[in-house]
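For this view, one protein chain was removed and the others were kept in their places.
On to subunit A.
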């Protein structure tokens, strides 16, 4: 396949990153992962004796899906850096999805802590994929800090509100020289297609699949939506026009 996604030298044929959060159990998750065609998925780091989680890594290994540890739950740069270091140790990867949120109600990224953490992690040799607000200035600052990808939200995590500011996403895409991954807020397939039509390199989503009535079916829908949106982006959409433009030849003398 010619149209590959490349992040920090690693190539992916799928442009959908399906997170593992929210699935009712590992068997539901496995079917969704397989149906989605994803090659990379997020995992979190939690206490070993309370989570019941050892199964998720075995599952990913079995499915051939790469694990991208996140720093979910961190409120400060210091917490995020320690979590990333622990994840590197536990999972043998220097890739990290950096996520530093400001409060529990919105789960919106804290821009100051995120940028601070990004700088420290890049200096420590991490490949940083940074979850960020849909702010073109911040996205640029994260790229300048050395992030391998910037991941603006469409809307708050788990809200399913879709892409609330498509123009900002376009601005970010237009000026970025690293891949832009739309992360968070996807509710249904058309949101994922829109992200790709706006020029995003990939889409990261979890809740919209794992908490759908039928996760496996929604995973397929997302896979197809991401492909369709990507194709439409590459095909080049027609310009928007105020007035109609006939698609049949003009009528002359009756016909």
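Going forward, a residue touches a chain if its C-beta (ideal position, glycine included) is under 8 Å from a C-beta of that chain, and two chains touch if they have at least 3 such contacts; residues count from 1.
The criterion applied here is as follows: contacts and distances are computed from a predicted model.
Per UniProt, the protein behind the absent chain is "Sulfur carrier protein"; the candidates were "Sulfur carrier protein", "Succinate dehydrogenase flavoprotein subunit", "Xylose transport system permease protein XylH" or "Cobalamin B12-binding domain-containing protein". In the complete assembly, the contact with the undisplayed chain comes from A:46, out of A:11, A:46 or A:175. Screening A:7, A:72 or A:195 against the full complex identifies A:72 as the residue touching the chain left out. Although one chain is not drawn, the whole complex shows that of A:6, A:89, A:144 or A:214 it is A:89 that touches it.
As for the chain not pictured, it touches subunit A at residues 19-23, 26, 29, 42-54, 56-57, 67-70, 72, 82, 85-91, 97, 99, 206.
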